[in-house]
Each structure stands twice: as structure tokens, then as C-alpha cells.
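One protein chain omitted, others in place.
Chain IDs A, B and C follow the sequence of writing; residue 1 opens each chain.
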Amino acid sequence: MSVRVQSDPFDPGAALNGFVSAQANAGAVVSFSGIVRDRPEGGLQHMEIEHYPAMTAGAISAIVDQAVARFGLDDALVIHRHGILKVGEVIMMVATSARHRADAFQGAEFLMDYLKSRAPFWKKEVTGDGASWVAARDVDEAALDRW
Amino acid sequence: MSVRVQSDPFDPGAALNGFVSAQANAGAVVSFSGIVRDRPEGGLQHMEIEHYPAMTAGAISAIVDQAVARFGLDDALVIHRHGILKVGEVIMMVATSARHRADAFQGAEFLMDYLKSRAPFWKKEVTGDGASWVAARDVDEAALDRW
Amino acid sequence: MIDVVYFAWVRERIGLPRETVDTDATTVAGLVAELSAREDRYAMAFSDLSALRVAVDQELTDFDAALDGVREVAFFPPMTGG
Partner (left out) sequence: MIDVVYFAWVRERIGLPRETVDTDATTVAGLVAELSAREDRYAMAFSDLSALRVAVDQELTDFDAALDGVREVAFFPPMTGG
């Protein structure tokens, strides 16, 4: 299991290859990568991601431990950036491995659902008109109900 | 959309990075990588994957088109190897992108379920004791029922 | 004249990957009956159709598919891709 919280950019492909090559038993690896996108109406200059340094890694590790236990994952990786990110940059990445693909997929979806709403990050969008905090979406909170 | 059927090894990380950097609108990218694993009882020397060259790329493209239409995917990638593969080698990879993560996840699972049972590949396991064709699993056929 | 192709253990049991068949059959099932009547290796390969899949001109189909204008029929076990 590996959790990385960092302001520096990271290479998702290198992270995926490292994760794949570390798997001794798992035949299935699922990854998710989140990319900064402009707003539908345009104008995003950059995104700022604030976090709670004393809590972040521990909160993510607890979510990872739950996912590993629940889906019998062989391994899991979470990388999450904070600080200033431009459009097109990769914000975060999750990877899971399991013997069968259904567990790897479910583990990755579980991690994403919980990271969205239970890991202490807050996104702010900065445009030429000012800055605004991204509101939590009801659909993200509702996504937790299925687990 | 991109479909690659090849005997040569490929680099999943490079494929993921290429896919991510090609996304102009999607904020969510999901990938699946399948790795050759030894049998639970051990002894696998290598795996041979046979396919139906005249049909394979067309069959995969039809599955990709279904996934794109059904889940509103921005983009999709399938790479599938044939020929001889050793333990630890990556057999195949799928990547999907969408505006929201639920669609990217569902699109990737749909692709995997259909590639498993509807793309013309057949796996043979070669051990010191001989060779045997991998039997299709009922659970893989059943997985199609949910779509 | 129809090209008939075999994959995986169907190919191994019949002992060849491809052959051209001069057939009067109007459906895949009729073609299977003709081939099965030829020799034991065909009869054995086709003994349990529930264990077989068929594609006609590179499209998956059923054993009752018609052969009108068809150029290639493929027989194989359930696929194990991914």
C-alpha cells in the first residue's frame, strides 16, 4: 500500500508501470487519473487545492485499508496533489490490484468515492473574475450509499 | 478511439500518459491492465494467445463503439496482445475517459466484460506437463447480463 | 465454396486451421452436419455445440444462421480474451 500527498507534479504512467511491476500475484490492475478541466463556461486560470496536512495521509490510509479489506485487494496506491494546478494537469491517481478484475474495479471506485467526500481536500477555482470554492456535489455524497 | 492488436510487448505507462495528454475535455481517465499470472498450483511456463486476425480488430471496435455511445465516453483505447507471453507480462489494456468518473469506470468495465467473452481470443497455458486451453468462466459470461 | 476456419481446441481436434468446403448446406447447422458425417475428428469436434461458438463472415452468430452469400464460417470455443 502506498499513499503520496504532494504539491509536485507526478508521472501517472511511471506510477502505473511501477505499480504493475510490483504485483506478484494480481492479474488485474485498475487505475483512475483525475485531470484539471476548465469550467463549462471557460475562463479557469488555475485550480488551488487546500488540504489538512496533519490529517490527509492518515485519512487516505484509513480509506485504503477499508478498500483492501473489503475487496481483498493485493495492493493499492493513492497519489494526490495539493497547491496550484493548471488545466490539463493530473490532480490525483488511484491504482488497485486484485486476482480478478471485478474486485480491482470495485476497489478503485470505492477509493474514489471516499477520497472525493472523506479526504480533507478543498478545491478552489481561480478565474479572471475572482476565485470560488468548488461546492461538494450531492451526487458525490450519494455515491457513498452504495457501499 | 484507438484499437491495437499486436504480438509485441507494449508499455502501459506510456499508453496511459499518451491517452491522458490527448484528453481535451475529460476530467476522468480509468485504465485496466491484465497481467499474466501463474496458475494457483504453479508451473506455468508461458501463455499462448491465439486470435482470429480477420475478425479481431473489427470485433473490438464494435465493442468500443457500443461503450462510447452508451456511457458518453470522450475517448477509449484498447491494446491486446497475442502470441507467447510470460508470467508478469501485460496481456492487454483498456483506457476510457469521460467528464465524470462514474461513466469512465462503467465504460471500462463494460469494455472488459465484452472483451473477455466476445472478442476472438483464446488462451492456452503451457506447463512442463503439457498445454491446456483456458476454459471460459461462467462468471464472465454472467457478467454480460448486467449491461 | 465456403472457407471454414477453426480456432483453439476445435482447430487442434480437426487438425487443420482452415479449409475450403464445397457444400449444399443452407445453414451453419447443415454445414456442421455435413462436416460431422465426414470423419470422426469432425464428429468429435462438433459433438457438443453448446461448447462451440460460430462466426459468419467475421460476425458472431447462431448455428441456425443462413449461408446465402457467405464466404467464411469460423468455429471456436467460447472466447477467453481480456
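Operating definition for what follows: a residue touches a chain if its C-beta (ideal position, glycine included) is under 8 Å from a C-beta of that chain, and two chains touch if they have at least 3 such contacts.
Every value quoted in this text rests on a predicted model; they were computed, and no experiment measured them.
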item	value
Interface partners of the hidden chain - shown chains only, full complex considered	A
Touching the absent chain when the full complex is considered, from A:Arg4, A:His46, A:His100 or A:Lys124	A:Lys124
Contacting the left-out chain in the complete assembly, out of A:Gly43, A:Gly58 or A:Gly88	A:Gly58
Residues from subunit A at the interface with the omitted partner, ascending	34, 50-52, 54-55, 58-59, 80, 91-92, 112, 115-124, 133-136, 141
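The criterion applied here is as follows: only the chains that are shown with their structure count from here on.
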item	value
Most centrally placed chain, judged by C-alpha centres	B
Label of the chain whose CA centroid is most distant from the centroid of subunit A	C
Centroid spacing, where centroids are CA-atom means, of subunit A and subunit C in whole angstrom	48
Rounded Å distance between subunit A and subunit B, as computed from the means of their C-alpha atoms	23
Contacts with two or more other chains, residues of subunit B listed in rising order	34, 112
Interface hub residues of subunit C, defined as touching at least two other chains	82
